[in-house]
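Of the protein chains in this complex, all but one are displayed in their positions.
And then chain A:
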Amino acid sequence: MLRFILTRVSLIIPTFLGITLLAFFLIRLVPGDPIETLAGERGIDPARHEQLLKEYGLDKPIFVQYGIYLSRVLQGDLGKSMITQEPVLNEFKALFPATVELALCAILFALMIGLPAGIIAALRRNSIFDHGVMGISLTGYSMPIFWWGLILILIFSVQFDLTPVSGRIDVLYYIEPTTGFLLIDTLLSEEEGAFWSAVEHLILPTIVLGTVPLAVIARMTRSAMLEVLGEDYIRTAKAKGLSRFRIVALHALRNALIPVITVIGLQIGVLFTGAILTETIFSWPGVGKWLIDAIFRRDYPVLQGGALLLGVVVMSVNLLVDLAYGLINPRIRHTR
């Protein structure tokens, strides 16, 4: 077990290096530099431009810049935002809970609908329900997130005025960030209506971000369930005289969940990618929107640091999923 964790953790190092490389060089391939962007359309005196580039160390050869950056990262220094002058790590810490809150809600939403839908579709194979669920999930999987988000806003916010268009909570409320999770903080704050306002703001982003995982989970659950239901041990369970519910919910589901959990693990990365788009559409103040803004502002340190931190999060979550996998599948439980 310890050996397994150590192997996995040691794999993080090359991945980590890869992320720094990609983030560092890709953003520099984009034309323009932070100074130009800051100056905006007014332009900037070329001499002043040179001076500022020198101040930020952006005049040095690119590999030297990378070396300096890497040595700082290894010392735990992710640098400061060129725009706000705030340390990147602090900004990340402040914004990350919003993203986690959204991602968690999305994955819960996907599980709560996707699992039962997949199970029922498998049990009623080839029924109208089955074809309906599979058709809808294929559509859901194929829809571009930004388009889906805009359509939902048009329908629910503009047409029917049911949900707010953007943000995490109504501007009426000021909630002191205790945990960073608004659903919890609003309950702690005892401000009337704040919790519901937070919930309202979560609905559309959750649906938008949860749609792809929902489709993937529903399809995966269905096919895993179909496969498991044909297994010999299900016949054994029936021969024992167990109730249909117990056979499906315990004997079959436990085995069908194994591939589903793998897929959920793979979806974590997709979820953060989706969060970047979703947060932009709904002006959700999380790390996704923060990264998009950083790209537009050519805020090199934020982009590099943000990508790196997100990468670490995704890798850690994947490790956790792999460990959870052993819990549910005794055949691959990592011994010694």
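One rule holds for everything that comes next: a contact is a pair of C-beta atoms (placed from the backbone, for glycine too) under 8 Å apart; a residue touches a chain by one contact, two chains touch by 3 or more; residues count from 1.
Simple rule for what comes next: contacts and distances are computed from a predicted model.
For the omitted chain of this complex, the UniProt record lists the protein as "ATP-binding cassette domain-containing protein", which is one of "Aspartyl/glutamyl-tRNA(Asn/Gln) amidotransferase subunit C", "RNA polymerase sigma-70 factor", "ATP-binding cassette domain-containing protein" or "Thiol:disulfide interchange protein". Residue-wise, the contact with the chain that is not shown comes from A:Arg235, picked out of A:Arg48, A:Lys93 or A:Arg235. The residue from A:His201, A:His251 or A:Arg297 that touches the chain not shown here is A:His251. Against the chain not shown here, chain A presents residues 231-233, 235-243, 251, 254-255, 258, 328-331.
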